[in-house]
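One protein chain omitted, others in place.
Take a look at chain A:
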Amino acid sequence: MEDSAVEILSASTPKPRIGIDGGDDNKNWRRRVNGVEVSVPIVCGSIAFYRGKKAKEYRTHNWTVYVRGATNEDLGVVIRKVIFHLHPSFKSPTRVVDSPPFTLSECGWGEFKIDITIFFHADACERKLELSHLLKLNPEIYSGPQSPNVPVVTESYNEIVFPDPFECFLSRVNNHPAVHVSKLPEGLNLPPPGDADDESYYKMKKGDTKDHPLSHWFLKFSDADELFRLTDTRQKVQADIAKLKRQLVMVDAQPE
């Protein structure tokens, strides 16, 4: 992690504005790089365990909702904080997680839609991003009483896209494992990532989810897999269309 200028800051210290004071050339700090796209593959999901013997009427499941990097890299490079909006029946339903890993665990009995608001570092984007996740506690198909050892995992893949990113942001996150940067135009001279000398950056607890206790339940999102399923689906659809066409032809050809 040495060459990355990425450090996680905790909420308790005053946050230096990463990259905004981008070196001496002040006019660079808000310049955008056109034709480049920064995208962050994320997975938004939940894992719910039945409490088994310990289950009570209103506390049947332990669950965790989260926003993680699709390859479990540290999202703190881009995300400043995440707010999980729980069902109003929870105490203080607005739960703020201001350092990675962006997870929230609770105990309950009900399934509901969790609204998630993502805030970015100032040099990335001023706007927040909203998404939502449906918390599932019970398996889709009933296959006997739930085991406390096998959770219900619901995950969905997505990507946070920053079109025409700010120069300072781009230079800061370029080459970070959590971030994909589209092909940089030739001859682009990125300013060096924000000077770490002046500020006292320090690393807090690591923000990636590679060794998270729940990490072995995480689903894998593989491109090859998707491709296969797509081609497979396409073949099935083609076959059905052909069948339907044959049927139509047969019906049309019927004698008066």
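We take it that a contact is a pair of C-beta atoms (placed from the backbone, for glycine too) under 8 Å apart; a residue touches a chain by one contact, two chains touch by 3 or more; residues count from 1.
Going forward, contacts and distances are computed from a predicted model.
One chain of this complex is left out of the view, and of "Vacuolar protein sorting-associated protein 51 homolog", "pyruvate dehydrogenase (acetyl-transferring)", "Myb-like domain-containing protein" or "Very-long-chain (3R)-3-hydroxyacyl-CoA dehydratase", the protein name its UniProt record gives is "Myb-like domain-containing protein". Considering A:Glu126, A:Glu186 or A:Asp211, the position touching the chain not shown turns out to be A:Glu126 (whole complex).
For chain A, the residues in touch with the chain missing from this view are 34-35, 37, 39, 41, 71, 120, 124-127, 129, 131, 156-164, 180-183, 220-224, 226-227, 229-231, 233-234, 236-237, 240-241, 245, 248, 251-252, 256.
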